[in-house]
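Got a structure here, written out as structure tokens. Questions coming.
A single protein chain has been removed from this complex, and every other one stays in its place.
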Amino acid sequence: MNLVSCSVVSNHEVSAGNFLITLQVPRSFARPQPGQFVHLRVGEDIEPLLRRPYSLEGFTERGALRAVRVYFSVVGRGSGVLARQEKGTKLDLIGPLGIGFTPRPRRVPILVAGGRGVAPLLFLSRRLRERKRPYVFLFGARSRTDLYGVREIRGGRLHLATDDGSIGYEGSVLDLLEREWTGARHTPLTAEIFTCGPHGLLHAISDFARERGIRCEASLEGPMACGVGACRGCPVPLLPGPDSGRYPAMCVEGPVMDATIVDWARLP
Amino acid sequence: MNLVSCSVVSNHEVSAGNFLITLQVPRSFARPQPGQFVHLRVGEDIEPLLRRPYSLEGFTERGALRAVRVYFSVVGRGSGVLARQEKGTKLDLIGPLGIGFTPRPRRVPILVAGGRGVAPLLFLSRRLRERKRPYVFLFGARSRTDLYGVREIRGGRLHLATDDGSIGYEGSVLDLLEREWTGARHTPLTAEIFTCGPHGLLHAISDFARERGIRCEASLEGPMACGVGACRGCPVPLLPGPDSGRYPAMCVEGPVMDATIVDWARLP
Amino acid sequence: MKPSLEVRIAGLTLRNPVLVASGIIGYGREYERLVDLERIGGIVTKTVTLHARAGNPPPRICETPSGMLNSIGIENPGLQGFLEQKVPILRELPCAAIVSVEGEDVGEFCELVRGVDGSGAAHAIEVNISCPNVGPHGLRYSTDAGMAREVMNAIRPLTRLPLIAKLTPNVTRIAEIAQACEDCGADAVSLVNTFIGMAVDARARRPILGTVLGGLSGPAIKPLALAKLWETVQAVDIPVVGMGGIARPIDAVEFLLTGATAVEVGTAMFANPALPEDCVGAIEQAVAALPSAHVEDLIGALEVPEGRGVIRAGKAARREAGRHAS
Partner (left out) sequence: MKPSLEVRIAGLTLRNPVLVASGIIGYGREYERLVDLERIGGIVTKTVTLHARAGNPPPRICETPSGMLNSIGIENPGLQGFLEQKVPILRELPCAAIVSVEGEDVGEFCELVRGVDGSGAAHAIEVNISCPNVGPHGLRYSTDAGMAREVMNAIRPLTRLPLIAKLTPNVTRIAEIAQACEDCGADAVSLVNTFIGMAVDARARRPILGTVLGGLSGPAIKPLALAKLWETVQAVDIPVVGMGGIARPIDAVEFLLTGATAVEVGTAMFANPALPEDCVGAIEQAVAALPSAHVEDLIGALEVPEGRGVIRAGKAARREAGRHAS
């Protein structure tokens, strides 16, 4: 983890309101793991006051160029400023931060993405492919235009779901997961789940996993101030259990966590 | 006076840190007088919170195009945002506001400009020229690159002064005024002064005028909130005299005021 | 059909809960071409004092991060000037005219209330016991429940107009002052006036304001204003008028949800004179989304999770309790 100054290599709108920004980072920026995030200062001004956390969509090392990519939606002031940053602009970021996905050997990773939550899972799928590990990628979104990155998903089995049925299965990616689980005869000893998406979806998936004793890691989101475990502003509420008396900090004990112990109903 | 939405016709840096912005205004924007100002919202965001007051450098009516021009320096957050506004952007402004210059018939107007204070005097000089009234224009600045608009000053006698002597007289425009006054044998009955520039200069010029009984109007600057006389946030301190018990509001009783009654030392 | 947004503050019925705060648009005329007063609930005038005031020396305002400081010092024409010059304007207003007054002592408060009452031009009186910009007097009344009591007790018998006591947030417990006002016959309280603040020009090594201290307003204080409102609505039964930092239309809804019966729009109007009208629009939308489509059901309707249950704030909670009891 380091504070580094980076410059915008490119920043473009890939679909309505969704941007892909590529930032050149210096050598001192450590090689990130899928699921890790960067804490980005979107501009130089006092306002917006805080950095914004973003999962990495990818990391490139090509000759002298070392770059990270972030796939983001414009939802408020910070992301609005970020969307306006043009090629060549200097921004600074702290990263890579947090704990990423930790696939276990000899299990089939089932990646379940909801909407823009696809970003860290794309990163993960590329790593799996580099290591020639087969995987399953289930991707649900509102409509086909929101299915960012599908063409990049190679080396794995891909199933799509859209709410409007414009492509793939018409319905929730949760249905895809249920079908995949029974259809492919996965068991908690042969497969595990990695997921990212809206909290409602993650909640449902973690219920699914807990009921069946499946290992399930989810990438969480929530407001952050410091991003490095100092301020204790990003507590993750846990379900009753051995650890439930404390609040792990999402930024250092996450953002990827065992989904089955998170108390989703109390997460902002 | 009206609240109007306008769009940026052009905005470019005419010299280091100094911009000329042209804003198309609708029909409902009244024909402004030289010395009047507009109260500009430099962006859509909450921050900066207040509008920024700017004197008009000019007003154009050509066919369907009705536009105002503002000549401004980047000195802080608001002007910084304004400098980044590109062609086509919508901004809103309130105007025209305040009281402008009021040249009297049959007197020679001597226009004394310091630095970017030239803006409203350029506007005034164009009006005088339209009315075929002769005038004298004394213009002082730090260096020749700061002498914005000199080529436009026609129909009047022009003298330049620069601090660094890069063009014209080396020294203050105040010296030019003293020379002009004695050299051309003006008297308080034959000439009057209109001035705009840094407060230090205006202070000196108003002392010059008061000592000689010359009518002298200066365009003032200071922080403003409402711009329309409601908030009482822009008081002009007056010298001891019949009116000194009250604080005229710069935005409605100015910004152009009788310079000889202003207590410059107490003006922010 | 548009839902009715009418709210009542004692005898005063407002077309809708959006007012313009005192000190922002003078006595209405200054902004007449910028605000459509027919669309809003009313305006509160610049505070009137017994004697005319020239106000404080410049500079009187200073922008701060998401806020501004002011030290106007209640520049106003005094009661006599008000009656002569401003009352005719108020009579013509197409919305409620609430007249703000401030005295240096109880006697002055009485004279002011009598004068304003007699003018016939006021729909209500906002009793400004909260201005931080006029030396010890304002602050004395504003920070001491006992003094607030004295003022309210003295003026209450002098008028049948609704009396709205405007409170300062510069106190440890605003609810105590609010209760004192309620006890002594205030029909409503309004809050907050500005927070005491200061700005420094480090290069010149001088305070920026001519008076050193001034009052902070604008979006910067919205979280503080909401907290003071929340504290107050839980302590009194009279309507509370909320303000402080309203800058986006939805902010007005936040104040109503927290328990305000009406809101006053202040500083942010300088940038956006249409803001009060936009606030009416946002409230209209929020009310239309309610099953009942009643504006009262927005007021205090904040859902506060507590343990497993959900409690409701202030008057809304009491209303609910009443319903259950009956």
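Letters are used for the chains, namely A, B and C, taken in the order the chains are written, and counting of residues starts over at 1 for each.
One rule holds for everything that comes next: a contact is a pair of C-beta atoms (placed from the backbone, for glycine too) under 8 Å apart; a residue touches a chain by one contact, two chains touch by 3 or more.
From a predicted model like this one, the values you see are computed outputs, not experimental measurements.
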| item | value |
| --- | --- |
| Candidates C:Arg60, C:His123 or C:Lys222 - the one touching the absent chain | C:Lys222 |
| Which of C:Phe82, C:Phe109 or C:Phe195 contacts the chain that the document leaves out | C:Phe195 |
| Contacts of subunit B with the absent chain, listed as residue ranges | 46-47 |
| Absent-chain interface as seen on subunit A, which is shown | 1-3, 41, 46-51, 94, 222-237, 245-247, 266-268 |
| Footprint left on subunit C by the chain that the document does not show | 64-67, 69, 143, 170-172, 195-200, 202, 205-207, 210, 212-214, 216, 218-224, 226-227, 230, 245, 247, 250, 253-254, 257-258, 286, 301-305 |
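Simple rule for what comes next: only the chains that are shown with their structure count from here on.
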| item | value |
| --- | --- |
| Chain-chain pair with the highest tally of contacting C-beta pairs | B-C |
| Approximate Å spacing (C-alpha centroids) for the pair subunit A, subunit B | 55 |
| Approximate Å spacing (C-alpha centroids) for the pair subunit A, subunit C | 46 |
| Intercentroid distance (Cα basis), subunit C paired with subunit B, Å | 37 |
| Per-residue multi-chain contacts in subunit A, two or more chains | 46-47 |
| Subunit C, residues touching no fewer than two other chains | 65-66 |
